[in-house]
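A single protein chain has been removed from this complex, and every other one stays in its place.
This part shows chain A:
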């Protein structure tokens, strides 16, 4: 004796936020039921476990049906299969409008799609813990196969891991081919709010350049640290950063710029220039910090580190090591000298500015463009 078939379909689609979250987190129906029972929904509504199971299965089915649409969010604007509860719309419109500063979409579309868009955000939301594991990895089948390890390591269900991974991959595939600003593309194609779109841009960017993020030395960095750095790189070092032509690609670094970076080597290869630079920096720093001696002693070392990173960036392989290099060549020495982040800021500011005063140094534009990003990345990464 068993229930062979059990469905509930409303004219307006009923979606339980709580169950939705459980589904997103990859809970099986039975586990979700357990969580709900513990949540006390049964006592609230005089329901039995049986009822809860039926409801959960129903909700899961609804989400699965939604999933197809969620994969192509642009279609959501005029899909007919789900009707959103009209009474919730008014409330949701406001939240939605706040959440994603949408101007381009017709008001009406927003009105009818808010509910689903909210679901969409959730669907595309990810765990920082998880993304940290796959950040910079190739979004390939191989990586996907390793997700069970990630799942064990992070305690996130495999199902949820897979969904998140597939989301990354889907977004990557779509924007890879697109021209124009990366974040904007993601926002338009996946109807995601600004912050989430930026995060996805970072993920795509990292995956594209395969930045190494998994090394032990980098473990202390959070996804948000990397996302910030990615934002810096996207905004300053890509082709799209300099001129906003339609042809621009936001995903790739500006090859010309990378080529020019090689010219910075003069700062460390030319002995005079190096000494001159050191003197200028030291003069500016003297008396302003109590770690002056360490800074002075380490100047050449640090400068070499930063310029070498710049010079190497033309090689794709070295691009991957960008972050590990920053840590090894700059952050770690500074840290062992017990510099505070204020010290680092001070140091980098003067280091950058002093170079402009050097007589024989001609690459001011490239230097500014390089050091701007380096400085903000290092400052962001300079924590425990």
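Keep in mind that, in the parts below, a contact is a pair of C-beta atoms (placed from the backbone, for glycine too) under 8 Å apart; a residue touches a chain by one contact, two chains touch by 3 or more; residues count from 1.
One rule holds in what follows: contacts and distances are computed from a predicted model.
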Problem set entry | Missing subunit (named according to UniProt) among the choices "C2 domain-containing protein 5", "Integrator complex subunit 9", "DNA 5'-3' helicase" or "ATP synthase F(0) complex subunit f, mitochondrial" | "C2 domain-containing protein 5"
Problem set entry | Hidden partner chain, touching residue among A:82, A:228 or A:382 | A:82
Exercise. List the chain A residues touching the unshown chain?
Worked result: 1-12, 14, 44-48, 50-52, 54-55, 57-58, 61-62, 64-65, 75, 77-87, 106, 108-109, 112-113
